[in-house]
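Excerpt of the complex: some chains, original placement.
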Amino acid sequence: MSRATSSLPRSAAAHAILILYTIIALFPVLVVVMNSFKARNAIFRAPLMPPTTTTFDTVGYTTVMAQGDFLLYFGNSLTVTVVSLFLVLLFGAMAAFALSEYRFRGNTLTGLYLALGIMIPIRLGTVAILQLMVASGLVNTLTALILVYTAQGLPLAIFILSEFMRTVSDDLKNAGRIDGLSEYRIFFRLVLPLVRPAMATVAVFTMIPIWNDLWFPLILAPSESTKTVTLGAQIFLGQFVTNWNAVLAALSLAILPVLVLYFIFSRQLIRGITSGAVK
Amino acid sequence: QDKSLTIESWRNDDLTIWQEKLIPAFEKAHPGIKVTFAPSAPTEYNAALNAKLDAGSAGDLITCRPFDASLDLFNKGQLADLTSLPGMENFSPVAKSAWSTDDGSKTFCVPMASVIHGFIYNKDAFDQLGIAVPKTEAEFFAALDKIKADGNYIPLAMGTKDLWEAATMGYQNIGPNYWKGEDGRKALIEGKQKLTDADWVEPLKTLAKWKPYLGDGFEAQAYPDSQNLFTLGRAAIYPAGSWEISQFNSQAQFKMGAFPPPVKNAGDTCYISDHNDIGIGLNAKSPNQDAAKTFLSWVASPEFATIYANALPGFFSLSNTPVKMEDPLAQEFVSWREQCKPTIRSTYQVLSRGTPNLENETWVESANVINGTETAEQAADKLQKGLDGWYKPGAAK
Amino acid sequence: MTQAPAPARRPFRWHIPVLLAPAVLVYSAIMILPLFGTLQLSLFRNVEGVRTFVGLANFQTLFGDARWSASFWNALWNNTWFFIIHMVVQNPIGVALAALLSSPRLRFAAFYRTAIFIPTILSFVIVGFVWKLILSPLWGVAPNLLDLVGLKSLFTPWLGKEEYALTTLGLISVWQFVGIPMMLIYAALLSIPDEVIEAAELDGVTGWSQFWKIKLPLILPSIGIISILTFVGNFNAFDLIYSAQGALAGPNYSTDILGTFLYRTFFGFQLQSGDPYMGSTIASMMFVIILAGVCVYLFAVQTRLRRYQF
Amino acid sequence: MGSLSLQQIRKSFGATDVLKGIDLEVGDGEFCVFVGPSGCGKSTLLRIIAGLEDTSSGAVMIDGTRVENTAPAQRGIAMVFQSYALYPHLNVRDNMALGLKQAKTPSAVIDSQIAKASAMLSLEPYLKRRPAELSGGQRQRVAIGRAVVRDPKLFLFDEPLSNLDAALRVNTRLEIARLHRELSATMIYVTHDQVEAMTLADRIVVMNGGVIEQVGAPMELYNAPANLFVAGFIGSPKMNFIDGARLGESAKTIGVRPEHIAVNGTEGTWRGTVVHAEHLGADTNLYLDTEKAGLITVRLFGEYAAAPGEELFATPDPARVYRFGEDGKRVG
């Protein structure tokens, strides 16, 4: 514990601010999780009360488990998210490296072209995408979702990663070149490990909209065997009646896997950092 | 080889009823046809359905929104013509009007259900405060005053946050009494009346008078809040649609009653909103046309009507053959059909075809009027202006 | 000295297209083609059920027709305000949190980081639900909390008031997404070499002034990214408002932003049937606005930001 | 002002003990040079003095006050880092000015300080450049300038001249010596360069493997090394170590510095063959393979023509022969 470089009042203030903000961040989440264990009446009568013996009710969870195959839905969500994430990171990093490392004609234009995607909501292309999937027989497959999410995640990933890749030392890459590493290996063996924090960050950003997306599962893969959790939970959002117990339960459950993924990535972030650059 | 049919619907709420009652009943009678009910969230339904129809991946059977939304699909050739479907004769032209071409010559969805507006009240509270069921507007407001004075209950459980609550449960609920149901509605379409006419401004004015009786912060009160407020026993009167019945039955721990929108003066003819709400049609590109038609004919049958109406009290069959219902509250609602003249919501037919959309505008304006950010006249003015912007009476086909 | 033979031609750098290809292919096929297929609809109109080329007439309607243009400008202004809120609230908070978190040997840093990030992983359905619940005047969460600190009189139904609703939603969105700038800045701060920070410590540049004078300039490129991401994200935003306020973005369109306006027009809503032509027109305008912003960033800002290799 | 006292400083990184109990007193105004093999903990010790690294145990006292809990900036020190640690976003001038600005120094003073430092380090042409646009040596000079402008009472230099060319190295060395005289600041200086160590130091601290082997004035270390390690480390080329038994001596090891061996073509103590000759201009190093003493190095002043293979006789100066015991300690 450093004593010389961090004074007590300063770190106390830091903790105070962080704790305060943590409360702000977590309070609503706590409300959700707490209420998912309460009977409907208790949710609205006293939303702030933790579940008591009288109000404790797992009806939400039982409803969720009874209605539809939520385990399967989780599996689907996880498959889609992880595979798309992998592709986004891989393809995105490759393109970002090409854009940030090499000077070639059309570099800026290519960069701009690849950034166009973040400027228009991809939903607008729904019909054409759906037609494409119908034509290629991918409707109601997870592949369709993976393809869409990969495309959707790429622009942002490229945008952020190319910025971070510019900070990798040239001498290092040059050392690799002299060592006879091909450009691909320089990318895979040197640059990728060094931008690990950025990769983890991008992974987190990319993962969330994919996990939470409702639209494309609804359009492209609504069948029972390909449903995702978010889509599954929509069953409880009725026209006039919303089964809040079930929605809260389903979506509380849905937080867990993302949280796990988040933990995995944030470990990468830290590991990437501690392997640190040298001189 | 079994044929399998998929039903597209926005009625998540009905999933269990379909799975447990309707589909087994059908499949028992028609072996060889398997049916899947595949609802999506109501807010996404239209958009998702349109996309799927355009791309050709939609289900075989399409649950139809009333009027233009479905008419559009039919005009685009996405819904099949069902005019000659066996069983269609079970429905009156009025029942079919929501899913027929403007001239009434072609019908493309089998009517399934209508909903009726009125007020549900907390009988215990009324008894406790000694309030009789109000028949006239004056009695209605007197009752509200009394509840308010007592202070134990919020007089009216309604909020303006969700906009449509104000329009549908407020404006469309009490409105028919002012514009005289079908007469006023037709006159408006024909251009003989304007939204700035007294008959049309009046309900807005009345609506504006509701404000003091709503709960604290009603501006941020959403529709589920209102429901909960009432079923948790914190409010006395709930401006309702009949669809609430089944949920309220299961949630409220007090006795409930219902009354139709009060008339202006005792003895006036009363009008109620009895609105065609749900139909079901056939995807024109479905590969299972025959099986689907078999299913639709079954939906048109009294057997379906009985199961459906009893499973979902508050969604009333549109079939000519009367349906016996068990639920007292539902019976109460449907009994108004006898005393009062039914009409459908004023904005639904023809008038919401253009931009700005009259229905949407009515939501916004109703809420504004109740919030007090606009007067009834201003609101009516805006509505009429918006309508004038695109609607040429008589030009409608 | 012998005349040197001309050098062999520089071999074609195949690795560049190879590295770019997968991304470009997937992205073009699944994103760009469909999207531009849609955007070109803005030049067409449905006349008597037939798609007809009308040139820029749709744009004329959007800007010439008082009702369309009023909606558009309203949405644009609301959107701008939404963006401003994020820029002045979300990003500074994000940067400040990241700065705190990156202080060396801070205990529980991982816990804080995770906690602050959790809202970002929630679905909009939950966020909409819980904030409506908290801010609802009926169930008393916010009023009671304010009561605790003696500020109950400040409470109003924020989401239901035209003058507050948008700002409230903006702040909710900030609450949800502050994790993103935080993470980006955090990653950037951690890549500053320790020795530079140590040199600053020795120079007496500590605490806030260290942040302002040393760290901030070094993470400017990341701040640039965050700004442009915020800009793009905000002008594409839709879900939160849609799930909290509905497609009509009430009260009285006071929370209508370009995203909700576009969605309503494009996909239709309730009785209003979707109008892909006007929808695409709006989308094209959004696209132009965002593109302009991004170009300003790329050409005017990004090229001026200095990057440092550590 | 500026005295330093280290008491039983220990430091470990995880399981690795890097410093194993360092005791040292540096008087006010003293110029103290740390030398030692790479990895022996010199930089770590310097960082502990600066407050950038915490001790695992032990006390650091500056001017008689314990400073373990004092922030680096409050310790009144300046440090030149081995890796320069320049602020990449500031130009040379601002790199030097930042600490002064932070201390609210009047800008006229800042200007004159910078003018002085940059003149001394030949940095004037680069004041507007950023570190990325400088060569390695230029960066190092900026790092020195940054420390110099602040007039601290205690300077810490971590190999400040290692990337400078010979001429600049000499100049900067002389400037640092002058600085030391003028400011009478205490200076702690890590170097690998014998000449720097010998010419600058009031006292040299020889470290090895996390402990101090010997502390003393330069010539004291040269003339009276306490043990084998110091004897071998101070002086370049390295002292010749010969197995005592081979020479029939009772001591375990006999040491003779290359410069204390005379050569002669005809007669002498050890007969040997020239293996390799290094001609440095000012002197010549001969590597002789001798019958009695094995491979030895001889350093001769000026040029000396000797081709490999030539036979020569080497004679050590008997007054300058060191003897070391079993434990490596010098015995005579």
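Which chain is which? They are A, B, C and D, in the order written, and residues in each are numbered from 1.
To be clear about the criterion, contacts are C-beta pairs under 8 Å (C-beta built on N, C-alpha and C of every residue); 3 or more make two chains touch, one makes a residue touch a chain.
For clarity, every value in this text was computed on a predicted model and none was experimentally measured.
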item: Copies per chain type across the entire complex; value: A x1, B x1, C x1, D x2
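By our rule, only the chains that are shown with their structure count from here on.
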item: Interface with more contacting C-beta pairs, comparing B-C to C-D; value: B-C
item: Most remote chain, CA-based centroid, reference being subunit D; value: B
item: Computed distance of Cα centres, subunit D from subunit C, in Å; value: 55
item: Separation of subunit A from subunit D, taking each centre as the mean of its C-alpha atoms, in whole Å; value: 53
item: Distance between the centres, which are taken as Cα means, of subunit D and subunit B, whole angstrom; value: 91
item: Sequence positions of subunit A contacting 2 or more other chains; value: 1-2, 5, 44, 126-127, 214, 237, 244
item: Interface hub residues of subunit B, defined as touching at least two other chains; value: 43, 225, 228
item: Complex interface listing, subunit C residues touching subunit A; value: 13, 15-16, 18-20, 22-24, 26-27, 29-35, 37-39, 93, 96-97, 100-101, 103-108, 110-127, 129-131, 133-134, 138-141, 144, 175, 178, 180, 183-184, 187-188, 190-191, 193-194, 201, 207, 221-222, 225, 229, 232, 236, 238, 259, 262-263, 266, 279-280, 283, 286-287, 290-291, 294-295, 298, 307-310
item: Footprint of subunit C on subunit D - complex, ascending; value: 47, 50-52, 71-73, 77-79, 81, 83, 85-90, 98-99, 102-103, 130, 132, 146, 150
item: Subunit B to subunit A touching residues, read off their complex; value: 10-13, 15, 38-44, 48, 51-52, 54-57, 223-225, 227-228, 232, 241, 243-244, 247, 251
